[in-house]
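See structure below.
Of the protein chains in this complex, all but one are displayed in their positions.
What follows is subunit A.
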Amino acid sequence: KLNVGVDTVQHGVEGLTYLLSESSKLMISETDFQDSIHVLGFSDELNKLLLQLYLDNRKEIRSILGELTPKLPSYHNLEWRLDVQLASRSLRQQIKPAVTIKLHLNQHEDQTAQVLQTDPSTLLHLIQQLEQALGEMKTNHCRRIVRNMK
């Protein structure tokens, strides 16, 4: 339908793909993009179209590229349950509270669920430690680094 050879179409597609993915990866500004394609000697109309294509698809391309980075299993969800152990084979008449946790993680599109258990004092310790972790981003040290990186 385009009246050109298969090879030309393929090269065209590959070229476009490369242009858009590299531009999105580097997150280049509009001006930089325009300067870069200007070198190719296309018409102004074509340059405008390419720029629009870049701006429209940049976010999506970046999120897809983000999936390719090396990753650890990531948090998905946590379910919990309160249990009290009343007896066991080795000891009767107990009162042993425990918190049973189901941790859902994602890795490479597989979801795993792991069942873990903890006692009340460890639970409180976990909460305290993780709240400290959350607080770290708000410290002056972290704020300064974030500001200077951008």
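By definition in this document, a residue touches a chain if its C-beta (ideal position, glycine included) is under 8 Å from a C-beta of that chain, and two chains touch if they have at least 3 such contacts; residues count from 1.
Basically, contacts and distances are computed from a predicted model.
A chain of this complex does not appear here, and its UniProt-recorded name among "Sorting nexin-5", "AP-3 complex subunit mu isoform X2", "COMM domain-containing protein 3" or "Skp1-like protein 4" is "COMM domain-containing protein 3". Considering A:20, A:51 or A:123, the position touching the chain not shown turns out to be A:123 (whole complex). Looking at A:20, A:37, A:53 or A:98, the residue that reaches the missing chain in the full complex is A:98. Contact between subunit A and the absent chain runs through residues 25-27, 62, 65-66, 68-75, 78-80, 82, 88-94, 96-101, 103, 105, 114-120, 122-127, 129-131, 133-134, 136-137, 142, 145-146, 149-150.
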